[in-house]
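Structure below; questions to follow.
Apart from one protein chain that is not included, each protein chain of the complex appears where it belongs.
Moving on to chain A:
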Amino acid sequence: MIPVSWFVVLTLFLFSIGALGFIVRRNVIIMLICIEIMLNAVNISLVAFGRALEHTVAHVLVFFVIAVAAAEAAIGLALVVLLFKKTREVHMDEFRLLKG
């Protein structure tokens, strides 16, 4: 049996990489993909904790996280398409409407 701490370390690295990608990438689609990476990183540690504590609630939570991630991807991509049709642009640093 692999200790839970190994899974936590893996989660840490994946989450940091996802956060880094979310901060540095200019492309909105890649930013949404980075959100998926972060959600998946958390899923890994939830499954590992549920397995170690032998409790079903963590696995049920992973189920809900996957459902919410699917909804978030659908809405997010619809917004990206909307932005692209409006401005012909998918780069985050080009949107300056709120800056005035």
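Quick notes
By definition in this document, contacts are C-beta pairs under 8 Å (C-beta built on N, C-alpha and C of every residue); 3 or more make two chains touch, one makes a residue touch a chain; residues count from 1.
Here is the rule we go by: contacts and distances are computed from a predicted model.
When the unshown chain is looked up in UniProt, the name that turns up among "Xanthine dehydrogenase family protein molybdopterin-binding subunit", "NADH-quinone oxidoreductase subunit J", "Sodium:solute symporter family protein" or "Nucleoside ABC transporter membrane protein" is "NADH-quinone oxidoreductase subunit J". Panel shows chain A; residues 1-2, 4-6, 8, 10, 12-21, 23-27, 29-30, 32-34, 36-37, 40, 43-44, 47-57, 59-60, 62-64, 66-75, 77-82, 84-85, 90, 92-93 of it touch the chain omitted from the view.
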